[in-house]
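Here the structure comes first, spelled out in C-alpha cells, and everything after it is commentary.
A single protein chain has been omitted from the complex, and every remaining protein chain is retained in its original position.
First chain written, first letter: the chains are A and B, and each begins at residue 1.
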Amino acid sequence: MEITLTLNGKKRTASVSPDTMLFDFLRNHGCYSVKCGCETSACGLCTVLLDGKPVLSCSVLAVRADGHTVTTLEGLQEEASEFVGFIADQGAEQCGFCNPGFVMNTIALLREHPDPTDDEIRAYLAGNLCRCSGYEGQTRGIRAYLNAKKEGLL
Amino acid sequence: MNRELKSVGKGVRKKDAMQLLLGKPAYVDDVTPSDCLVVKVLRSPHAHALIREIKTDVAEKVPGIAEIFTYKDVPQKRFTMAGQTYPEPSPYDRLILDQRVRFVGDAVAIVAGEDERAVDKALRLIKVQYDVLPAVLDFHEALDNEILVHPEENWKALCDVGADNKRNLCAQGMESDGDVDAVIEDCDITFTRTFHTKACHQAMMETFRTYTEIDPYGRLHVVSSTQIVFHARRILAHALDIPKSKIHVEKPRIGGGFGAKQTLIAEIYPAFVTWTTGRPAKMIYSRKECQTSGSPRHEMEVTVRIGANRDGTIRALDVHTLSNTGAFGEHGPTTVGLSGHKSIPLYTGELEAFRFAYDVVYTNVESAGAYRGYGATQGIFAVESVVNELADMLGMDPVDIRMKNMVREGQIMPAYYNEPASACALDKCMLRCAERFGWAEKYPVRRMPDGKIRAAGVAMAMQGSGISGVDVGSAAVKLNDDGFYVLRIGAADMGTGCDTILAQMTAECMDCSVDDVTVFGADSDASPYDSGSYASSTTYVTGRAVEKACLELKEKICAVAAEMLGCAASDLVFHGREVEKADGSASVSLADIATKSMCGNNIALEATSSHSSPISPPPFMAGMAEIELDPETGAVEVLNYTAVVDCGTAINPNLARIQTEGGLVQAIGMTLTENIRYDDRGHLTENSFLQYKLPTRLETGRLNVEFASSYEQSGPFGAKSIGEIVINTPAPALAHAIHRATGHWYRELPILPETIALDLARDAENGAAE
Partner (left out) sequence: MLTIDKYLRPATLEEAYEAAQKKNSVILGGMLWLRLGNRRIGTAIDLTGLVPDGIEDTGDTYRIGAYATLRTLETHEGLNILTDHAVRDSLCSIVGVQFRNLATAGGSIFGRFGFSDVVTTFLALGASVELYKTGTVTLEEFCTMGRVNDILTHIVLPKSPVTASYLAHRNAATDFPVLNTCAALCDGILTVTVGSRPLRAVPYRFPTDSGISAENIAETVAGQTVFASNTRASEDYRRHLCRVLVRRAVTDVLEKSAAKAAREVK
C-alpha cells in the first residue's frame, strides 16, 4: 500500500504492508532515535508525535499515519536542545536508550503544560520507563530547565 | 593529595550525554547494516526433554530462509557463557544447541533468513518431536534428585568449586572462623530465619543484541551489546571451536547492562550463522526472550542463625545459602559467595565466629547470571533483616545496634578473606543517614488521619571493588596532534559513565581539561586487555591503570621535550600544557611536542598500563526508607529513601548520585513489584513488561543521596566503587518498615499488597476472636 505522510517536516511517500508498524517504518526511514524496549506497549521508548500528540509508534499501523504528520526526535533537535543539557548536567541520561522516548514525551508535556509541578511531570511521563536513572535526576533536570527559563537565563 | 583537584570530584557531563539525549544513532542496531540475515531461535516449550526428531525440511523451503541449524550441526565441546576470567569458575555445561533441552525457552534450532517475516514463518514450520522428561522445578528438591539436569559425560568444571553434575550440584562450599556453635551456645539470644529472593531481571532497556560479519581479513567481526569484549572473544572461540585470533569483538554504546551483558546471551547464535554461512547476521532479542531466556539474578534461600547478647552484642553469624543456578551454571559458583562475604563482614565489630556454607543447584528453569549486587543483595536482605529483628526483640534502636556492631576502619574482616577495612566510613554513613532522614521522627510508627500507617526501616550494606587478584584493568593513553589525548580502554561503558570518569582521571593526571581527552573502547583488537565492566571494578581497577599509564606517558613526553630543549629529561617539569626546565629558563608547549612526535621522532608518545589489585576494598552505605502503608489494601508507598554512601572519593559526584538513585529504584522494584513465578510445567508467568512490573517514576518516592567518603589508598584518587552496592539496602530497609507498620516480618520478595492485606485481615479476625 502506498502512504504519504509528513515526516519531520518533509512529505514522504512510501510503500508499506498492511501490518507494517509505524515504528519499523520510521527506523527504515532513518529515524534511528526511535527505540523499542518491549513488545507490549508498556515502555514508552518508541514515543513519537502523531499530529503533535505523543503516541507509541510500536502500536500504530504505518497505514494509519497516511495523510498525517509524524515527528521524531530527528525533527525536533532544536526544541530538545533547549532542555536536554539540563538532563546531562544531572548525569541522568545514563545508558541513553530510553532518552529519545523520554525527550519526545517531555516535549509534549512542556507544550501542553509549560509550567508543570514535579508531580505533574511524573504523572505525564509515567509511561516512560527508565532502568538506569531512578527517574529523580530526570525530574531534577526538567526542574532546573524550568527554573532557568523563569529566571530568564535562557 | 596536596594539589587541588581540577577534574576528579567534579560533576562533569558524561561525554556521550548530548548525543544520546538527542537520539543520535549509537547502539548496535543503529550502527550496523540492516541488510543482513535475521537470526532467531526456536525455543523449547518443555522444561526438560530430549529431542527425538527435528524436521526442518518444510521450514527450509520458506522463501528467504538461508539456513536452519539444529543440535546435529554444532560443535560438541562444552563451554560456559559466563563472562569471567579464564579458567572460569562456571562449569562448561553448554553447547550452542543440545539434544537435551533444559528449560522452557532453551534453544532448539537457529533460523537465519532474509527478513523477519520469513524467519517467523520458518520457526512455525519446524517440526520437533520431544521425549518429555520429568523436570526439577523446585530448587529445594534439586540436590541428589534422581532427575539430572546435566547427566552428560563431557560436562566439566575447570575450577574446584565443589561441583558434581551427577548430584545437580553446580557448586558447594563452607568456610568459617572461630567455633560458631560454641559461641552461639554461649549467647543470651539466638534464632534462625530463612529468606527467599527470586530470579529478578536486570531489564535493561536495550535487549540483548549482536551483529556479526566476516571482515576483509576473513575474521569474525562481532558488534555486540556486551560488558565483556575480551571474554566474549574467548567464549565465542570455545563455542565455535575456532582460534581466538579469528575473532574481533567490539561494543558500541550499550543500552544498559546491570550484569545481564556479562554473560553471552545473544552472541553465539548470529556468530555461528555468520561463521558457517559467511554472511552478515543480526540477532535482536525480544523482551519476552530477555525474560524467559536471559540471565537473571540467582534465586536464593538464605538461612541466618544469629547469636547475640542481651546488650545487643552480635557475637556469631551462621549463614547458609541455597542458590538456584537454573539450567546452566553461569555465575553459579561465584554469586553465591557474595551472599556471605558481603553480609557477614558488616558485623565484624564484635563478631567472634562465623560460618558460611552454600549449595548451588541445577534446576530446569531459566539459567541465572550476573545482576548488580551479584549475591550480596540476597545475603544482605537476609542478614540485615535478622539484625532488625534482633533489635526489635531486644527493644533496641536498630541504628544503635548497628553502631555497636558494625565494622570499623582498620579492622580485619575474617569473613571477607581477612582483608582490612582500610577505608571505612560506615559509621559516618549511618549517623549522617539518620540525621538527613530524620530517623528520630520517622522511626516511630504513625497512624495518619486516613487510617494509613507511616513507618521507617534501616539497613546497611557493603560490596567489593573488583575481584581481588583476578580482575585486570588496562588503559592506553596517547598524545595526539595539538596535544589532545586518546584514552583506549577495554572496560565497557554501559551507560554508567566510565568513559567519562576515566577521562576525568586522565585529565587530572595530565593536567589538562576533560575535553582534551577522547575515549575509545571497547574493542578486543584495539583496546588493551581488560576483564570488562563488572564486579564494581572499573573505577577502582581500570582507574589505577589510567593513573599508571599517565605517569609513564608523562615520562615519555618529557623525553621528547628533553631532545627538543637539549637537556636531560630529569631537568624537566611537566605542567600539562607545557614542559618546562626546572630552573624556568626554557619551555616547550605540549602542542609542539605533539607535532615533534610526528616528525623525526623515535619515542612513541603512548603508554599502556595494566593494573590488578590484591584486595577489593568494600564501599559501604546506609539506607533508610519511609513508607506509607494502607492496612486495608496492603498497598505500600515509598515516601522517602535516604542513602549515604562511602564509595571512597566520588570521581564524578553527579554520576555517583545517579548510580545510587538508579540502584535504589531497581531494588524498590525487586522488593515490591518484580515477581517471578513458574507454573507447574516450568513456564514463566512474568514474561513481559505487562507482567514483570518495573517501578515507574510514580513509585520511587523521594530519593535523598549523600556521600560520606573515606579515602582508599589503593584506589585512584582514593576511590572505591559505587555500581553495585547501591542495590543492597532497599529490600531489608523496606521489609523493616513494613514490619513496623504491620507487625509482620516478610522474608520472601516481592512483598505484595495481597500478602500484607490478608495477613492484617487475619490479625483483625484473630484479635476480634480473642
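Keep in mind that, in the parts below, contacts are C-beta pairs under 8 Å (C-beta built on N, C-alpha and C of every residue); 3 or more make two chains touch, one makes a residue touch a chain.
Model, not experiment: these values are computed from the prediction.
> Would you indicate which residue among A:S33, A:T71 or A:N128 is in contact with the undisplayed chain?
The missing chain is touched by A:N128.
> Among A:N8, A:S33, A:N105 or A:T139, choose the residue that contacts the chain missing from this document, as touch is defined above.
A:N105
> Which of B:L5, B:A568, B:M598 or B:L758 touches the chain that is not shown?
Touching the chain that is not displayed is residue B:L758.
> Name every residue on chain B in touch with the hidden partner chain.
116-117, 120, 632-633, 635, 672-673, 677, 685, 690-691, 693, 695-696, 698-699, 752-754, 757-758, 761
> Given the full complex, what residues of chain A touch the hidden partner chain?
1, 17-19, 39-42, 44, 47, 50, 53-56, 58-61, 63-64, 105, 108, 123-128
The rule we apply is simple: only the chains that are shown with their structure count from here on.
> So in the complex, which bits of chain A are touching chain B?
Going by the criterion above, the answer is residues 28, 32-35, 37-40, 42-43, 45, 72-74, 77, 80-81, 84-85, 87-100, 103, 122-123, 125-139.
> Note which residues of chain B are touching chain A in the complex, please.
These residues of chain B touch chain A: 11, 13-14, 16-27, 30, 34, 202-207, 253-258, 286-288, 494-497, 652, 654-655, 657-658, 660-666, 688-690, 694, 696-698, 700, 702-703.
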